[in-house]
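The complex is shown incomplete by one protein chain, all other protein chains being positioned as in the whole.
What follows is chain A.
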Amino acid sequence: MPKITMNINGRETSTEVENRTLLSTALRENLHLTGTHIGCDTSQCGACVVHVNGKAVKSCSVFAAELDGATVDTIEGQANADGSLNVIQQAFQDHHGLQCGFCTPGMVMSAAELLKVNPKPSEAEIRDYLEGNICRCTGYQGIVNAIMAASGQDVPSIAAE
């Protein structure tokens, strides 16, 4: 089995994977990083979104064996250095952007990518960007509010389109 080394959440980490092992499986089973969730088998739900070399990807759609030398960031590495919630995580808590919590890691990772490329997204841009992430609990309202707040925008000013 190929041995690969990745920089995961700032630490060099090695593991052996089969050629068919998906990144999501390698993170969860080999490395015990179970914050990355698997909610479907068709790359539709987005619960498994992580960042690979700085870009958001669905970790169920890439083979781990292809990622030797890659940098991978997961939900476990998102909190501030002192362990407190980062701005996006805190906004999700403040604005009730999660209920059961299962889609939440993917949502937070997607939100981080969105705010990196578009620091002040409109509500419509946020809804459009979340096309690849399914939440069954919140009706997305709390999530949209959280991302608006994390971007420094005024949440109560969101108006129905």
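Note that contacts are C-beta pairs under 8 Å (C-beta built on N, C-alpha and C of every residue); 3 or more make two chains touch, one makes a residue touch a chain; residues count from 1.
Following the convention adopted for this analysis, contacts and distances are computed from a predicted model.
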| item | value |
| --- | --- |
| Identity of the absent chain, which is to be given by its UniProt protein name, from "PTS system ascorbate-specific IIB component", "Sugar ABC transporter permease", "Carbon monoxide dehydrogenase large chain" or "Protein HflC" | "Carbon monoxide dehydrogenase large chain" |
| Residue of A:E12, A:D82 or A:E131 touching the missing chain in the full complex | A:E131 |
| Hidden partner chain, residues of chain A it touches | 18, 20, 28-29, 33-42, 44-45, 47, 74-76, 78-79, 85, 89, 92-94, 96, 98-105, 108, 123-124, 126-128, 130-131, 133-144, 158-161 |
